[in-house]
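The structure's right below; bear with me while I get my questions together.
This part shows subunit A:
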Amino acid sequence: MGTDILEISINFAKMVAIFLLMVQLVPLLVWVERRGSALIQNRLGPNRVGPLGLTQLLADAVKFLTKEEFVPAKSHRFLFYLAPIVALLPAAVAFNAIPLSHPIEVEAFEWLGHTWGPYTFLFQGYEIGIGIVFVLGVSSLAAYALLLAGWASDNKYSLIGALRASAQMISYELALGLSIVGILLVFNTFSFSEMVSQQVGPLSFMFFGQEVSIPFLPNWGIFFQPLGAILLLAAVFAETNRLPFDLPEAEAELVAGYHTEYGGIKMNMFYIGEYGHMLVASALMVTFYFGGYHIPFITPDQINEFFSGRGHGATQASLLTALVLHLSFFAKIAVFLWVFVWVRWTLPRFRYDQLMDLGWKTMLPWALANTIITAILVLMMRSSWS
Partner candidate 1 sequence: MEMSSILFYLLAAATLFFGFRTITVANPIFSALNLALTMITLAGIFFMLDAYFIAGVQLAVYAGAVMVLFVMVLMLFDLSGEARAFSRGMMSGILKVGGVSLFGIIVIATIMGSFSNILVIDSGEAAAGQALVQPTTRDLAVVLFSRYLLAFELLGLLLLVVAVGVVAVSRIKGGTHARD
Partner candidate 2 sequence: MPGIEHYLILSALLFGLGMVGVMVRKNVIVILMSIELMLNAVNLSFVAFSHFNADVKGQVMVFFVMTVAAAEAGVGLALAVAVYKKFKELNIRFFEQLRG
């Protein structure tokens, strides 16, 4: 985690900041969701409190905190309180493993009569070598939160909602895991940062053993895995339990699914978990298929040189580079988050048998086909044909 006290504390603060970023994005996303749905349905949405209704977020937060604490009499108290906390964990731990920007190089400097340094700070909570497998493993634990909530509430709607939710999550985890195999075949690495660094510059690939470059397209994964990208996007919609896959909380049949008995801040924690998963899913999409934090055709070194040329020191230039690339990453993520909102208010809900059929009988075979085709193409293109 670090070698001296300064590095350790900065790394810890960074992790906390990324987690708080995730938590803070939730009210913002709720606002986008409400305004966006209003836009789509030709309404106004929340517009009274503050400019554009933005202070509605604050009002909502206060409202959540001042709701009455309610526990059903026959529920299992400990698990009832545990479930929302468990819902927070997987999204937070997974989101911290994804690189949000270029690492920051800090030169050695004098402070408080001590020489600190040189440091390299990663713009992510922690770099884990097996990135994808770690994120997959951690986010598969999210099913526990739903099951615990459903069972602890001692409510029929909650239990059925939880069972539906977990059955749906595990069904689509197959398509999700299988579409990632295609990505692995292309990049040959588990690590997110290596994947991102392979997507710099113009589109270039091996064509029957010869290096081919297309100068007007960026070197993004989407051009290697178009089918995989579509499958992954559909699978993460189901993983995050959002429309058109929100069967677990289909309000017409199940009231509110597994959080029927939850209210106030505990309900809000489930929302943080759900929106956190949306963030993780968008970040994964961007990292796999859209070049991560890189700006197309511009390498981080060029940005760094640009800032150094303007008279900034090496540390400052590195910091500014990281911030610019972080903005690029967030611009890409914002597109996907908007897609999540857009789809939710456009498509109708599936029926449960249609949902399972789609997962098992349509997406799984297509993901398999994607894997096989990718393997054949990679084998043909990269073998030496001399």
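On the choice of candidates, all candidates are chains of the complex that A comes from, given by their letters.
Here, contacts are C-beta pairs under 8 Å (C-beta built on N, C-alpha and C of every residue); 3 or more make two chains touch, one makes a residue touch a chain; residues count from 1.
Quantities reported herein were computed from a predicted structural model and do not represent experimental measurements.
Engineer: Only one of these touches subunit A in the complex, so go through 1 or 2 and give me its number.
Structural biologist: 1
Engineer: Considering only the defined contacts, which subunit A positions touch candidate 1 in the complex?
Structural biologist: 128-130, 133-134, 136-138, 140-141, 143-144, 147-148, 150-151, 159, 162-163, 166-167, 170, 190
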